[in-house]
Each structure stands twice: as structure tokens, then as C-alpha cells.
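Written out below as C-alpha cells is the structure these notes cover.
Excluded from the complex is one protein chain; the other protein chains are retained at their positions.
A, B and C label the chains in the order they appear, each numbered from 1.
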Amino acid sequence: MAARTELGIGMVGYAFMGRAHSLAWQAVSRVFDVPLVPRLAAVCGLDENAARAAAGRFGWAAVETDWRALIAREDVDLIDICAPGDLHAPVAVAALAAGKHVLCEKPLANTLEEAEAMNAAADAASAGGARAMTGFNYRRVPALALARRLVADGRLGVLRHLRAVYLQDWLADPAAPMTWRMQAERAGSGALGDLGAHIVDLARYLTGDEITGVSALSATFVESRRWPGDPETGGSGPGRVTVDDAVVFTARLASGALASFEATRCAAGRKNGLRIELNGTAGSLAFDLERLNELELYEAGAGDGDLSGFRRVLVTEAAHPYLDAWWPPGHTLGWEHTFTHQARDLLTAIGNGEQPRPSFADGLAVQRVLHAVQESAAHGNSWESVK
Amino acid sequence: MAARTELGIGMVGYAFMGRAHSLAWQAVSRVFDVPLVPRLAAVCGLDENAARAAAGRFGWAAVETDWRALIAREDVDLIDICAPGDLHAPVAVAALAAGKHVLCEKPLANTLEEAEAMNAAADAASAGGARAMTGFNYRRVPALALARRLVADGRLGVLRHLRAVYLQDWLADPAAPMTWRMQAERAGSGALGDLGAHIVDLARYLTGDEITGVSALSATFVESRRWPGDPETGGSGPGRVTVDDAVVFTARLASGALASFEATRCAAGRKNGLRIELNGTAGSLAFDLERLNELELYEAGAGDGDLSGFRRVLVTEAAHPYLDAWWPPGHTLGWEHTFTHQARDLLTAIGNGEQPRPSFADGLAVQRVLHAVQESAAHGNSWESVK
Amino acid sequence: MAARTELGIGMVGYAFMGRAHSLAWQAVSRVFDVPLVPRLAAVCGLDENAARAAAGRFGWAAVETDWRALIAREDVDLIDICAPGDLHAPVAVAALAAGKHVLCEKPLANTLEEAEAMNAAADAASAGGARAMTGFNYRRVPALALARRLVADGRLGVLRHLRAVYLQDWLADPAAPMTWRMQAERAGSGALGDLGAHIVDLARYLTGDEITGVSALSATFVESRRWPGDPETGGSGPGRVTVDDAVVFTARLASGALASFEATRCAAGRKNGLRIELNGTAGSLAFDLERLNELELYEAGAGDGDLSGFRRVLVTEAAHPYLDAWWPPGHTLGWEHTFTHQARDLLTAIGNGEQPRPSFADGLAVQRVLHAVQESAAHGNSWESVK
Partner (left out) sequence: MAARTELGIGMVGYAFMGRAHSLAWQAVSRVFDVPLVPRLAAVCGLDENAARAAAGRFGWAAVETDWRALIAREDVDLIDICAPGDLHAPVAVAALAAGKHVLCEKPLANTLEEAEAMNAAADAASAGGARAMTGFNYRRVPALALARRLVADGRLGVLRHLRAVYLQDWLADPAAPMTWRMQAERAGSGALGDLGAHIVDLARYLTGDEITGVSALSATFVESRRWPGDPETGGSGPGRVTVDDAVVFTARLASGALASFEATRCAAGRKNGLRIELNGTAGSLAFDLERLNELELYEAGAGDGDLSGFRRVLVTEAAHPYLDAWWPPGHTLGWEHTFTHQARDLLTAIGNGEQPRPSFADGLAVQRVLHAVQESAAHGNSWESVK
């Protein structure tokens, strides 16, 4: 067996997303045939002890406490940005300027301006062969990749409707504590960027179409929450929530299809309820992330019409996207595997010298929608074109 | 057993709704203890032969071809309006002026002006004891009546979200034929009045709150359809569709809760998909009309929180609304029984000298929302207050 | 409209089943075109006052307290037996001997001997034109009638498996009170005859095949329950339960397919859980009575195999059995409508001079299986051929 070329990874951040990415970098070449094998070169975090513990646990060979030093390392070929949103732009722009590939968690940035700068940096760096990808991992759910294929093949006919919600409930309780995720200066926005970005990206991905305008309502139901008492993160006093708890908006696609979106952290009982449904003249598709191995498909009946109905396709067959590398039919995958698939696609694109998708341009396109949503919500639910 | 007092019913229209109402008037006193027993006095239709056939089949004692003559009959105490929307106002106003009770199918009217006139007529007639009810039959689904009770009891805490869709698919196929339901002058509106009216009424009913403003997108995906070839109904040529195929809108409730609504006849595979979900600080409720005997209830866990989850309550217990008169647990009801329950509630209110709900004022309140939706859709998705 | 011929109905019993049958006799000719219109001639019960109240409520023209007198009435053409099992044989045999048609509730009898006598009586009476039907109403669930059609059309290929359960929970609580249904001398058996008879009949109906042998386990989990304190029905003391609470058995079909059955009143949370699944070489079907408007259909994929899956067919289309007489797609039916369908099929068969199904021979075939199950359970789970 010939040795496979390695690609040195440097990761910024080691919390929730960092853990998921670490496992994916570890697993990808054991499951998939990839042209480049990731080498976990170094992980970067401000707290050296914590970073060292994470490195030990997840198998990173070295530790950095300054992301500039991480970018400068010769053994690092790709910068994987798992840090909060306010670090996305500076790290990505610097890494691309240094000729490194970049994988950046979503949403691409905290503001439209940052996203534009990042996309420009990616464009500039691509001449030198550096690749940039936005981490919309749900494109890598096999059921959604299959859905994309079915839409592109015309199985739904002409699209009429898209409705997408992303419902969580960790802020449903007014007594839930304050965190940095509720501060606009760190997180950019609340449910909109955290959850809404995913469904906006999926709308573009699944339909292959663009959102041309939006009209939005936003709410911060609980305007003050208490810090959990840790002096380092803000003490125990009340904190002002400066992001949205929830947002709901209507939209039009370029094709004329009607769309609606909702993102919230206050839907009691919905833990990870990303639900999306498409209706066309010839059929429909429905998906729920809480049952991510399933896709519901409706095809309008022909002579056979009296037996039509939504069909629960268990997306675990070898013929389904990503599945030939995994287990026999009916042996399900979990949420974490979306990152393994993302790693596969990124490594494959880099190895083949191709642009990975979603690109920073895709990330920017989502950001334009998020921006229009914020403008609409700020201006009394006005209609805002997406430019 | 003492003889029960009878109430003479005169029904206008004998098609889809007329059949459902006829069965309900026949069944109600066999299932429920009602203070007044309906007597099927006369049915009214333009086509005397067809009306006579319907009378024979459904047990109406007489036939009229002029609704004014129906109202004038001494053996008729209540006018049941199952005719198209353009007849609602003239029949209802005349019947009330004649001191007759009125049950009017939904939506109350084709225009806001008509609805206001009808409500004024109902107010004027109530002094003389005449009662008026709007036929929003889904308030009588036991699961939704139970939902109403749970919300009123505070089981959901403070309401944050309401999302409601009513999805059908009989116009998904662009080749589906033209009917009068696609003509604005007969039907008033399309999916909005036919389907949207139900979910707006349910939003008011379930929350006990009011919609204060809306922002709407509307679409007529297929602007011309062919008449089905019957010379009497317009021949076989093309007809212009002058109502909406679909509408989607966001709304705010007076409480500050966010709401979204969608009504469409183009959601392939959704046959009668009225789905409504409420999320509050302490719990959630979800309902789907295609499974009308079920209510999903989530209550946020306490010490027990790790076992919380959406609970599928089979709403067939004697303790549930309307169910003590029916069958043992697990023996389900159908769509048609909502009309039997409606008849029970109306007869009970009249017998007890009380105002039945939903009143014409409730019907008017829904009409105000529909009107605001049409205004918003006509003005580029503008924000429209509901006055 | 020509007058339709009437058929005089005389009903024995007016409790649970009597109520369901009464509503069906009232509704059938309003919904369906039937060659004979039922006339509710007389209802029979031991307690004259109660019978009179039932007659008043449900529209029976007369009352009898002796079933022999009911049979003797000239205005009665059909005897509808809704009484407990120990009355089935004497009433049916006498009615048939008098040349009356008979509809008998299930199971056909309390013992195999009685069932054989009833079947012989039906055979003898058929020469004179009297018809006899067993009331296995679940054959009239549209979804199950559709399932029967699909199996008969070969859509499942060669059948391999049938698994059927009928789960209820009203005896799950050991403190639930004693009733006559737990006395062998009145009810014949417990869950076996009450619930098991339905799934045995459905197995025969759906497959068109016969059960050739069984092996059964039976249990009476709670051997003594207290009478609820009504002196007339046995006072308030303890009563000995002499029927089964639950039975589970395996079976072979003549085709070689494997089958399993379970009937219980002790499955906490299952209210009316009749579930049946068929697996063949080309497809599968699954049904749940708690969602009686739905049929799940799987067809093994061809070139298209990667998109196969269980399809939820909403059995509410005009092309589905019984449905052309009802409502538009998606407007569901309830449990009670199975009796309306049963009445339609019986009236149609009588009107056409044909043998209605399930016949008494079908009822006897089920009884043979129930008998074999009891034998097996009594003999240590021995294998018992069904003769």
C-alpha cells in the first residue's frame, strides 16, 4: 500500500466544535479513501493548560496559544477555525494571506463586511492554490445530500414551497443563565446566526436557487439573564442579552417559490429540530434532523396514484451519498459523522485541486440573507431585497 | 322519557358542507343530550330536482328553491348557511332580521364590509334572542378543545411561538381544472379564506390572544386553468384564476409571541395537513389534522427532566372534551364528527339562552386578519396592523 | 326518485355494540346507495325501561323484552345480535329457523359446538334465502380492505410473515373491577375471543389463506377482582376471574408462512392497538388501528431500489374501498364507520341475493382457531392442528 500524502491541520478552538472536528480528522481516513491524510499538527487556545489537555485527549501533536503562530507553522497546511464568530475574519484572512487552506465554522462572520473581506481574501488566495470552505456541515447529512440529488434530478417538478425551521429550547426557561452567545459583540447574532444560517444555507443548497428578498420578525423574550457566577466569564450579576432569542421570516426565491424560515432557542421540547420541507408540482421532500437517517419522499402518483404517500426512506443504503463507506443498510449514523463527511469532501477537493463547496462565496451569500433579515427586523418587518 | 323540544332547521346548500351538516343534524341527538332536538325542516337549492334528491337522501322534510322562502317558513327556527361565500351576507342578514338563529359556514364573508354588516345584524338580533355562530368546526376537534383547555390552565407557561400551516395539494398539478373556487367574485379568496381562515381562528381560540399585525406573501402559481368541459359551468376553455394558490405570513400576538401561518393548495402529498404548534416557557403542544385523534404534549421536566419528551395523547378518553358521549378509549373519531360537536354546542347554547362561540364577532375578527393579509400581499409584503 | 325497498331490523342488545349498530343503521342509506333501506323496527332488551330509553334515543320504532317475540315480528326481516356471547347461538339458530336474516357480533359463539350448530343453521336456512353474517367489522376499515386488495393482486409476492397483536390496557391495573367479561360462562373467553378473534379473522381475510396449527401461552395475571359494588351485578365482594387476561401464540399458514398473534388487556398505554404486518418476497404492509386511516406499504425497489421505503398511504382517496361515498382526500373516518360499511355490505348482499362475507362459515373457521389455541394453552403449549 503506497504511502498517502499528508495534510497538516492546525485548529483554532477546542470546545464543542473543536471536539467534533478533532474526531472527524481522526476518523476520516479510516473510513474513506481520501487523497490526503490529515495530520493533527497543532491546536491553538488562549489557555495553554486547557489546550494541552485537549491536545492530549484528541491527539494533536503540538499546542499554540497565539493563532498567528499557528498560521506560521511550517507543518500546518490548513487552518480549521472553530473559535467564536469575532475571530473568524481575522484568522481566516491571515491564514489565506499566508497561503494556507481554511475551513471556517459557520456562520462565516459576524457582519456582512467581514464576510465580504473574507470572500475577497479567498478569491485572492485561490490563485496560489489555497482553498477556503465554510463549515455548513448539514450539507453532509446523507439524507440531505440525497434530497439535493433528487431535486436536481427534477423529481419534485417545479418548486412551489420551502419551509424550514430550526427549533431548540435551551433558552425556553427564563432562568437559563447568561453566556457569551447572548452578547452581540461576540456572537454577532443569536438564533439567527447560530441556527438560521444553517437553514438558509440548506435552502440554497437543496434548491440550487437564491433568496431574493425577506421580511422578518425578531424577538428577545428575556432581555436580562444572570451570569452563572464564574468570575472569569462575567461574575454572577445580571447581563444584558443583546441578540435575538428567535426570528421568523418569509422569503421569495428567484423561481417564484414561497419560503418561510424560523430559528429559535425557545421552542420547549425541540432539542435539535431542524425541519425542512420542499413541495413541487411533482413531489415533496421532508426532513427532520432529530431523525437524520430518514428522508420522507412523496412522488405524485401516476396510474398508481391511489397508493401514493410519503415514503420513509432510511438513508443507509450503499447507493446513498457517503454510505458506501459505512455499514450495512439500517445501521444508522449520528450527528458527528457530518463532520467526517465534511473532512472527506474538503480533503478530496484540495487533493484534486478543486474548489470545495460550500465556498466562502456560499458563506457570503448566506450572510447577505442574514443581514437582510436583521435589517427587516430592525425596520418594522419591512421587505428587504437581498443584494 | 319526556318529549324534548324541537328546533326546526332550514339549510341553504346541499353540496360538500351540506352533506356534512345533514349527517350532523341527524346524529347529534342520538349521541348527545341536547336541550333541543333538531328537526330537518327544509333544504334550499336553486336546482329543484337536485335539492329534492338531497332531501330524500338526507331526510329533509321539504324543499325550497328561494332562500327568502326558506327564511319565511314558520317551521324553520335556524338557518344553516352552507352556500358559497357570496351568499353568506345576504342570507345571514335577512335571517337575523327575521329573528331566526343562524349558523354560517366559514369564512364569515367574502369581504370585511360584509362581515361587519353580518356582525352588526347579529348584534341587533341578539336582543330578540336570535343567536349567530360561525362554523369554524375545527374548534370541535376534541384534541384541539383539549389543547385550548391546557393553554388556558397555564400548562405551557408564557407563550412564545405559534406556527400553523394548512397544506393541501389538489392544485399542485398545473393541469388541475378550473372551478368557481378559483374565481374571486365567488370565493372571495383562494387558500387564504378556505384554509387560512381555519388556522387564524384556531390561533385566536387556542391562545385566547389577538393577532396585532401581519406581513404576507401570496402567489398564484398557475394563472390560467381550463374549465372541465361542462357547458353549464363555463365550457371547456381557459379560465383566469383570480385568487391565491398560496399565502404565507408572519404575525405578532398581543402578548409578544411570534407567529407564522401558511395556507396552500399546492403542497404535493399533503391532503389535509392542518398542523399547529405552540411553544411556551413551560411546555409545548403539537397537532396534525391528518391524525386528529392525537395531541402531542411536552411538559418541561422538573427533577424528572431527563425523561421529558413529546407525549402522544390519544384523545379518546371520557375525560376529554366531547368524548364521554362516544366510545371506549382508543376508538377513534373522524373528521365528520366535528360537525356533530358543533351542532351539540350550538343547540346547547340556544337552549340555554347563551351566546354560542365562535360568534359572528369571532368570524369578523378572523376576517380582519384575512383583510390585513391581503393588504400586505398587495403592497409588497408591507407590515399591516390588524384593526 | 323511486322509493327504495325497506328491510326491517330487529336488534338484540343496546349497549356498546348496540349503540354502534344503531348509528350505522341510521346512517348507511344517507351515505351509500344501497338496494335496501334499513327500517329500525324494534330493539330487544330484558330491562324494558332501559330498552325504551334506547329506542327513543336511537330511533327504534318498538321495544321487545323477549328475543323470541322479536324474531316473531312480521315487520322484522333481519335479526342483529349485539348481546353477550352466550345468547349468540340460541338467538341466531331460532332466527334462521324462522327464515330471518342474521347479523351476529363476533366472536360467533362461546364454544366450537355452538359455532358448528350456528353454521349448520345458516346452511339450512340459505336455501330459503336467509343470509347470515358474522360481525368482524374490521374487514370494513378502508385501509384493511385496501390491504386485502393489494395482497390479492400479488403486490407483496409470496407471503413469508404475518404478525398481529391486539393490545388494550383496561385490565393492566390489578385494581380494575370485576365484570361479566371476566366470567367464562358469560364471555366464553377473555382477550382471546374479544380481541384475538379479530386478528385471526383479519389474518384469514388479508391472506386468503388458512391457519393450520397453533401453539399458545395464556395467562390470567390477576385471578380475583372485586365487583364494583352494584348488588345486581354481583355485589362488592371478590370475584374469580375465569378467563384469560392475555394470550400469545405462534401459527403456520397453509402456504408455509410463519405467523404470530397476541391479544391482551394488560398492555399499559395501548388503548386499541390492533397492529398487523405482512411481509412477502416483493413487499410489506403494516397497519395500526389507532391510526385507522393510514396504511403503510413497502414495495421492494427495482432500478429505483435506493428510494424504497415504507409509504404512509392516507386511505381517504375516492379510489380506495368505501371512500367514494365520503369526503375529499385527507378528511378522515372514525372507528364507528366500520359498522356503516358493514351495514352497506350486508344490505347489498341481501339485496343482490348473494352470500355476505364474513359468513357464519368464516366465523366458524375463526372459532376453530380459538379452540385450538385454548387446547394448546391448556396442554402446556402443545402444538395443535386446526381441524
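Just so we're on the same page, a contact is a pair of C-beta atoms (placed from the backbone, for glycine too) under 8 Å apart; a residue touches a chain by one contact, two chains touch by 3 or more.
Owing to the predicted nature of the structure, the values given are computational and were not obtained by experimental measurement.
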Chains in view that touch the one left out, judged over the entire complex: A, B, C
Residue of C:131, C:148 or C:270 in touch with the missing chain, whole complex considered: C:270
Omitted-chain contact residue, chosen from C:163, C:181 or C:225: C:163
Omitted-chain contact residue, chosen from A:27, A:98 or A:176: A:27
Touching residues on subunit A - with respect to the absent chain: 1, 16, 20, 22-23, 26-27, 29-31, 52-53, 56-59, 168, 170, 270-273, 289-293, 314, 316, 327-337
Contacts of subunit C with the absent chain, listed as residue ranges: 156-157, 160-161, 163, 165, 167, 169, 172-174, 213, 215-217, 219, 221, 245-246, 248-252, 256, 258-260, 262, 264, 266-270, 279-284, 298, 300, 308-310, 380-383
Footprint left on subunit B by the chain that the document does not show: 150, 297, 305-314, 317, 319-320
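The working rule: only the chains that are shown with their structure count from here on.
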Turning angle required so that subunit A lies on subunit B, C-alpha fit (0 to 180°, nearest 5): 180
Of all other chains, the one whose Cα centre sits farthest from subunit B: A
Copy pair subunit B, subunit C: interface residue numbering same or different (half cut): same
Distance between chain centroids, defined by C-alpha means - subunit A, subunit C (Å): 54
Length of the line joining the C-alpha centres of subunit A and subunit B, rounded to whole Å: 42
Cα-centroid distance, subunit B relative to subunit C, in whole angstrom: 35
Residue list for subunit C, restricted to those that touch at least two other chains: 314
